[in-house]
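Here the complex is missing a single protein chain, while all its other protein chains stay put.
Order of writing sets the chain letters: A and B. Residues in each chain are counted from 1.
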Amino acid sequence: MNSFQYLHPQSIAELIKLLYKYQEKIRVLAGGTDLLVMMKQGRLAPEYVVSLKDVPGLTYIREQKNGGVKIGAMMSLREVECSESLRLRYPSLPCAAGWVGSPQIRWRATIGGNLCNGAPSADLAPPLVCLGAQAFIQGKSKRMIPVEKFFIGPGKVALGAGEFLRELIIPPLAPHTFGTYQKFSRSTMDIAVVGVAAAATFERGGFCSDLRVCLGAVAPTPLRALEAEKLGTGKSWTNEIIQAVALKASEEARPIDDVRGTIFLRRTLVEVLTRRVLIECLEQARAENQT
Amino acid sequence: MPGTSSRRKSNVKESLAHTIRLKVNGDLHELTVKPHHTLLDVLRDQLELTGTKEGCGLGECGACTVHMDGKPVNSCLVLALEADGSEIVTIEGLAKAGKLHPVQRAFVEKGAIQCGFCTPGMVMASIGLLAEKPNPTREEIKQALIGNLCRCTGYKKIIEAVSEAASSGGARDDE
Partner (left out) sequence: MMNKDFAVIGKNVPRIDSIPKVTGEARYTCDLKLPGMLWGAILRSPHPHAKILRVNLERAKGLTGVRAVITAEDVPQNRFSFIQALADKNIFCREEARYIGDEIAAVAAVDRDTAEEALQLIEVEYEPLPAVFDPEAAMAPDAPRVHDRENNIVYEFHKSFGEVDKAFELCDVVCEDRYLTHQLAHCCMETSNCIAQVDSSGGLTLYVNTQAPHTQRQELARILGLPIGKIRVVNSNMGGGFGSKLVMDMKGPIAACLSMRTNKPVKIINSRQEEFSTAKTRYPYIMDIKVGATKEGRILSRQARVIVDNGAYNDKGPSTLSFASMMFNVLYDVPNTQFDACLVYTNKQFGTAFRGFGNPQIAFATECQLDDLAKRLKMDPIELRMKNLNKPNSMTTHGARITSCGMQECMEVSAKAIGWSEKRREPKKFRGIGMANMVHSGAGSRYYGFNSNDAFVKIADDGTVTLITSALDMGQGAQTTMAQIVAEELGVKMESLKVLTNDTDLTPYDLGSYGSRATFICGNAAKLAARDARKELVFVAGEMLEANPEDLVVKNGVVHVAGSPGKSIPVAEIVQYSVSKKGSSISGRGHFVDTLASGADITAGYLTHIPTFAFATQMAEVEVDPETGKVKVLKIVAAHDTGTAINPVSAEGQIEGGVVQGFGYALMEKLSVKDGRVENISFLDYKIPNSGDIPDIETILVETEDPDGPFGAKGVGEPGLVPTAPAIVNAIYDAIGVRFKELPVTPEQVLKALRDRPR
């Protein structure tokens, strides 16, 4: 790697000052499993690297009184994967976290880093989008934007000069909401060729009142399949409806050819994985009804 | 420049040297490092603990796995400066007074070692698994080791060794 100046602020205030001072010359180091890889490959060569290692107050999972949860950006993916509290309420998050890399990677990688890296294949993004999660951004001021709007393009996220991602806020779910994430890759440890998450709210009789479907790795950013969602909302699901939603999702996807997969493969997989996540949501709903 | 793991100096300022303090295998060290040095560099080059290997430099192969504050990590993706204040255990820190750790013994007895280059990383990752799950299933062992590549053994005997170590109480270090 190119050499650089290493900075390690001891507080959020100090961090923000440095980010604002060095602007485009600085990169934030969380777990390092994306940043250091890119620096070693020569794709990035920042003059300044600011470490979050000693910045307190960024590592937590806090259940909220209203039923939601707040996750500090520096929470390791391993801890997200193993969190009992997340598994009970938002199982798609531990599921997605467990798909990232290997245990060694997950002990260092962070949920904030997974998003800020800006990869359209980020495994945590589709489930967070489906859960309606908000990104809490702090700089000279604080603001919140939906995770859906956090991604701007490949490697680009909605952080301005002097800003960093501090926390993820996941709102309480409507009752009988079920969600999951599935991923297709070339081997057991891999970046997603395609990732699909869904969250579906069911009322009596298997009637779906709300559906969110988010696709990873098939567009410049994680992509909500809005037209597909419409086809599945406000009705009781049959096999035909599930198939129609899946087909529409694959039409909405905008994949490219790259070393991991072709357009043909990705479109096919979007349809297949969408169908599978929908079926899984339905099965979760049925299981709950039976208990 | 195709194919080189670029470690070029920037043509901006000379990068500053920092001092770090860390414990490695129980010994406290005070070292001078540059920002771009990784924990792996420090272990192998400065401390001459060459048991931890570099197989890829990008966190894909796991040959560089060490325990950092009790967790298995790829030391090639940890800056030395990030390890300041940490406790590190490498493969050299396992055997106590000439007695092998149960996982090490199981690897030897089960024929899980061929060229041996992946072995230190495999052992460290396996111990990391057993610390969390003292009685893992075969599938759990397989999943725990996906970040450790082996080109020689086909993994079968490695998985058997970890299973064997678990059933003989390998989660604990026996003194």
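To be clear about the criterion, contacts are C-beta pairs under 8 Å (C-beta built on N, C-alpha and C of every residue); 3 or more make two chains touch, one makes a residue touch a chain.
None of these values were measured; they are calculated from a predicted model.
**Student:** Where does the absent chain make contact, in terms of the chains shown?
**Tutor:** Checking the complete complex, the chain left out touches A, B.
**Student:** Which residue among B:Leu47, B:Ile91, B:Leu130 or B:Ala166 touches the omitted chain?
**Tutor:** B:Ile91
**Student:** Using the touch definition up top, pick the residue from B:Gly85, B:Gly154 or B:Gly169 that touches the left-out chain.
**Tutor:** B:Gly154
**Student:** If the hidden chain were put back, which residues of chain B would touch it?
**Tutor:** Touch set of chain B with respect to the missing chain: 1-9, 44, 48-58, 60-61, 63, 90-92, 94-95, 100, 104, 107-111, 113-120, 123, 141-143, 145-159.
**Student:** Even though one chain is hidden, which residues of chain A still touch it in the full complex?
**Tutor:** 3, 41, 184, 186-191, 259-262, 264-265, 268-269, 272
We adopt the following convention: only the chains that are shown with their structure count from here on.
**Student:** Which residues of chain B touch chain A once you look at their complex with the stated criterion?
**Tutor:** 1, 5-10, 12-13, 15-16, 18, 34-36, 38, 57-60, 62, 65, 68, 71-74, 77-79, 81-82, 125, 128-129, 143-144, 146-148
**Student:** In the complex of these two chains, what residues of chain A are touching chain B?
**Tutor:** By the definition above, chain A touches chain B via 1-6, 8, 29, 32-33, 36-37, 39-42, 45, 47, 49, 51, 53, 78, 101-105, 107-108, 188-189.
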